[in-house]
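The complex appears here without one of its protein chains, the remainder shown in place.
Chain IDs A, B and C follow the sequence of writing; residue 1 opens each chain.
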Amino acid sequence: MAKLILHKLCKDYGTGKPAVNDVSLEIREGGFLALLGPSGCGKTTVLRMIAGFETPSDGSILLGERVLADASGVVPPERRNMAMVFQSYALWPHMTVADNVSYPLKVRGICGQSYRDKVMEALKAVRLEAYVERRPADLSGGQRQRVALARCLVTAPDVVLLDEPLANLDRHLRQEMEETFREFHARSGATMVYVTHDQAEAMALATDVAVMSEGRLLQVAPPAEIYARPEGRLVGGLIGQGAVMTLPDNGGDHRNLGWDEILALFVDASAGHPTMEMLVRPQDVVIGGSGLPAVVEGVLYEGERYAVRLTLGDGQRLRAYSRTACAEGERVAVIISAGWRL
Amino acid sequence: MAKLILHKLCKDYGTGKPAVNDVSLEIREGGFLALLGPSGCGKTTVLRMIAGFETPSDGSILLGERVLADASGVVPPERRNMAMVFQSYALWPHMTVADNVSYPLKVRGICGQSYRDKVMEALKAVRLEAYVERRPADLSGGQRQRVALARCLVTAPDVVLLDEPLANLDRHLRQEMEETFREFHARSGATMVYVTHDQAEAMALATDVAVMSEGRLLQVAPPAEIYARPEGRLVGGLIGQGAVMTLPDNGGDHRNLGWDEILALFVDASAGHPTMEMLVRPQDVVIGGSGLPAVVEGVLYEGERYAVRLTLGDGQRLRAYSRTACAEGERVAVIISAGWRL
Amino acid sequence: MPQPLAKANSQPRWLFPFVVSFVALLCVLPLARLVAAGVSTFFSGRALDLLLEPAVWSAAVNTLSTSFFGMIAAVVIGGLFALSLTLADVRGKWLMSFLFMLPTMIPPQVQALAWVGMSGPSSPLLKALGIAPPMGSPQPLYSVGGIALLYGVQHAPLVYLSLRAGLLALPRDGIEAAKLAGASPLRVLRDIILPLSLPGIVAGAAIAFVSGVGNFGIPAILGIPAQIYTLPTLIYSRLASFGGSTFGDIAVLSAMIGLMAVAGLRVQERALRGKDYRVIGLSGAAATFRLGRWRPLLEALLWILLFVMLIAPFAALVSASLVPAYGIVLTLKTASFSAYEEILFRQNVTQTAFANSLFLASTTAFGLLVIGVLAGYTLTRGGSRWTGLLSAMIEIPYALPGIVISVAFVLLFAAPLPLLGVTIYGTIWIILAAYFASFLAVGLKPVVSALRQLDPALEEAARLSGASFYRRLFDIIVPLIAPAAGASVILVFLISCNELTVSALLWSAGTQTLGVAIYNLDDSGSYDLASALSVLVVLMVVVLMLLLELVAARLPKGVVPWRN
Partner (left out) sequence: ENLVLYTSQPNADAQATVDGFMAENPDIKVEWVRDGTPKIMAKLMAEIEAGNPAADVLLIADTVTLQRMKEAGQLMAYKSPEAANYDASLYDADGAYYATKLITTGIMYNTAATMKPTSWADLTKPEAKGLVAMPSPLTSGAALIHAQTLAGVSGLGWDYYKALQANGAVAAGGNGAVLKAVASGEKAYGVVVDYMPIREKAKGAPVEFVFPTEGVSAVTEPVAILSTTKHAEAAKKFVDYVLSENGQQGFLKLGYIPARNGMPVPEGFPARDTIKVQSLDAAAALKSSEADLKTFSGIFGTN
């Protein structure tokens, strides 16, 4: 196991806009990187380059000292000892579930008891022991995804690439699977790269979170840090459910703003100051009390609580949580107890 | 538009266990039903029977007065005026994005300006205006899913079937798409059936939530009701992130339990009473104060807060939220401020 | 309110009966008529006599063994080309796949003669190298192995076309997943690519096998000198001494061939049964393998094969057309274009034959595409118990030697049609009908295997869009199986373009086909004219293929087999 290094990686499919643009990233030995970003931002393309399915248009990929891909050539995927869960699962329709899962072992020439044990273990981990003899076409969507998962985890790869591996699973299975990943990671020490749309999942699993947008890497940091200190509007908007507000710049140099400061900025708003952007997370917005006047735009029932969309007097939008239902169009007062200057 | 009625619907693929077993359900005219349930519980199969791809082994399906399927025959899908987002998207690889999306219109003989408008509108709604000329193979996973969505929403179907339509989209797009669904639903008055693993999504969108497990329908109710008054262990475990605890039955007849009552039950625990099950949601578990002693089993960073897994003295498990980090193995005291007798 | 259908079947109610009646009319009825004609033989005990003749059994064994080994050879050669040209990064794909289509166009007997000429005492090549065996030394091709080898050469393009369509439908991510699992390219080939394209391979192998069973030209030239008779040559020799029991004999021998074809079909079904080839999700983007230092080697191998299969026999053909008589050595002095002059400007049969064959071949090719798609759809989607029987009925006519089919058609159609009172005998329509019957199996096979690989959800999505059966067919299914449909059209076109034995008995004045014209010229000793006409036919096909190339950009992807 060694560091996985992406150096100035680019990929252009020839569509005019590069799919991946100048991405440089180091994933430490045995690290667990979550790759976040909006749909179409190039996450899958990055994984495919790491796996060796696409040749980078520029830049290089290294695993420790070993050059996997650069201008002079590429190591073919079969010699990279990696495993991947494809976004499209990529199951082999002519093989049974058991054959699909055991194939990487067979290729490595593993057989006998340890082979059977490993396969059963992997199938148990994804709760598919009862489906060994089925063909992928006769499985439900989530079951297919689990087969892909089992196939990925059955060997001991150096690098594991997971492309939205839990998208089709229910919450319970998801939690179990997250647990499985964590165990697998701890046990095997493999470097994991995990693409997901689910920010909570990323936070829960990863040692580092990377955020991409339109082919570029915006920020890489540990989960708590990226949550607490997002860089720029895009990352701020993506991590957590925060709203980004534009306020006059008070020129202060600390970035964590309290209610008093925020209130002061609102009062200032009319002046011709230069502006700045501030990220406000919904849990920092308290409805009630004597705050800023706002109108309820929409209310979403989330079970545990209501997610409320608010519009302030100056037309800016906010999101807040409330344990009680509000009516649409209701006028309320809000206190913004914390904000983060982007 | 009319009521969609499933009557004692069964489907057996001949695998020994029926995939759908005796499901009876009425979806009111213009209703929005969310279908929840663990992976492999038969959700897709129900949709496929509604669409007409599978013949029920037993039971019938009615749209208003019209029998869509029963023992005597089946109306073929092409005459049902329904639309569906397939879990596997089922895009036509030989057509461009625009062709894929416009196909249902073409089949209906719609052309001219209104045709072009509708296609562009649908593509705009899923943010794919820039990709009209691409082929599905050259799109990212989420983009493909959005094409499937646009194709589904481009016509005015009587019934819209959505099979995990947002599984591959990021949170922002997801919210936008939810908004689109809501608008579409309000505008067209179509009956929508929405399969999802994401309980929050279901709660946010649906007028009714149905929970399935192992082919059977467990409960159908409006979101708030199903959240507040889940029936049985399975529904309780599925909706919200609650933990299910086993406690002695105090024989009381109200189901909402407060801290005092719960505490009393814990004190009682040793007696040979018959037992009952109680659902405890994490937001009702408060760490700190002078409650029951518990040990922190695991802590997950979720950004906004930490999700904490706790074990009580008697080995039962609980989940709680905490805004501050706890250490694994830490001993804490918890108060269970509310519980729901299942 | 629309009437509920009996089943949630995706096919319209008329489809199965339509296909069944088509097959019954064109495939079953003529053969039934033949059996009826021979029925007295059956009861007179002659059938038993025939079955007790060792000659019949040795012919049956020869037929089976030559066809079987021929099939293996065809699968090896065709498979090699299909895999190299669709999956590997060899250079000159366009030219190679273009040329690879052509051996089918060289009539089997010409192909056989060319090979005999190439390898025997008279071989110009061997003579030039000074290693020609002395006059009269045994010819190695006059053997079961030789016949099988030529079957392989002749039928390799059929396997190629059919397999190629299967390879184009492979899911790219499935191959990638296997590579990432650590499988070397060869393992990927063995474990993923070949099993997934099995329907295509099996279809190609079946066509090759059945073509071998029914082939007359090659065993006639390579087999008879070595006393190796196959059932078709045996049937032919029975026809030479036509007697009262001949119909009975043909019927019995045909039944044996029919049984072989059905047995072959069984094997084919067995090979495919219980497996799933439906590609889930997106397919189509073919993966390529980088060959690295193996590339020049493979390319050399492919070119050598092409040389031996196409260029050498074609050169033999050209040289035969340039010398005035057989056995004269071609030199600048002896060469003359008089044969071409004669063929092009003096023989008016040439024009007629070109017109007829083009009409017959294109009508058959496109007609069978329509019928093949419809029949393929019923066979793959309809869960009817009769589909097995139906496929057998489709298979048998192709396996029978053309002459048997044509005898059957004469028997059935020589008299005016009942009710209508007109006769199609003696017109071009009877040839067309016979072509439809014989080549349905060829047109159908690639289409069926492509339908097997199709993700059913793609059609379901179209149904839910409201598309009727016809719309789905046109908009979704046919474009999706375009490579197979293209293969089917091209296969049928090529085969019917130089077809001989079916039309041999069915033609009459004005309805000669190219095959008949070539055969008659050859048979009456005008080898130079026959060769010249064959050369012209090959050139015509090349021109047609080039024309196709011009419109290729507007056809669905993958239809034209030499474009990648």
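The definition used in the following text is that contacts are C-beta pairs under 8 Å (C-beta built on N, C-alpha and C of every residue); 3 or more make two chains touch, one makes a residue touch a chain.
Since the structure is predicted, the reported quantities are computational estimates derived from the model, not experimental observations.
Among the chains present in the display, which ones are touched by the chain that isn't there?
The chain that is not shown is in contact with C.
Determine which one of C:L31, C:L102 or C:V410 touches the chain that has been left out.
Candidates C:L31, C:L102 or C:V410; residue touching the omitted chain: C:V410.
Please identify which residue in C:I221, C:M256, C:L360 or C:L548 touches the non-displayed chain.
Candidates C:I221, C:M256, C:L360 or C:L548; residue touching the omitted chain: C:I221.
Which of C:I72, C:L291, C:I328 or C:L389 touches the chain that is not shown?
Result: among the candidates, C:I328 touches the missing chain.
Quickly run down the residues of subunit C that touch the omitted chain.
37, 53-55, 58, 113, 116-117, 120-122, 135-139, 220-221, 224-227, 229, 236-237, 239-244, 246-247, 324-328, 334, 349, 403, 406-407, 410-416, 423, 425-426, 504-505, 507-509, 520-527
In this text, only the chains that are shown with their structure count from here on.
Given which chains touch which, is the overall layout a line, a ring, a star, complete, or other?
Complete.
So the centre of each chain is just the mean of its C-alpha atoms; given that, what is the distance between subunit A and subunit B in Å?
So the centroids are 22 Å from each other.
Report the inter-centroid distance (CA atoms only) between subunit B and subunit C in whole Å.
54
What's the distance between the Cα centroids of subunit A and subunit C, rounded to whole Å?
That pair's centroid distance is 54 Å.
Two or more other chains touching the same residue: where does that happen in subunit C?
In subunit C, residues 280-282 touch at least two other chains, as defined above.
What parts of subunit A, by residue number, touch at least two of the other chains?
88
Spell out the residues on subunit C that touch subunit B in their complex, using ranges where they run on.
My answer: residues 1-8, 10, 280-285, 455, 457-458, 460-468, 471, 475-476, 479-480, 482, 556-557.
What residues of subunit B sit close enough to touch subunit C in their complex?
Checking each residue of subunit B against subunit C gives 51-55, 66-67, 69-70, 72-84, 86, 88-95, 103-104, 106-108, 136-137, 144, 151, 155.
Quick one: which bits of subunit B touch subunit A in the complex? Just the residue numbers, please.
On the subunit B side, the touching residues are 13, 15, 36-40, 43-45, 87-88, 134, 138-143, 145-146, 163-164, 167-174, 197-200, 203-204, 223-224, 227, 237-241, 281, 283, 300-305, 307.
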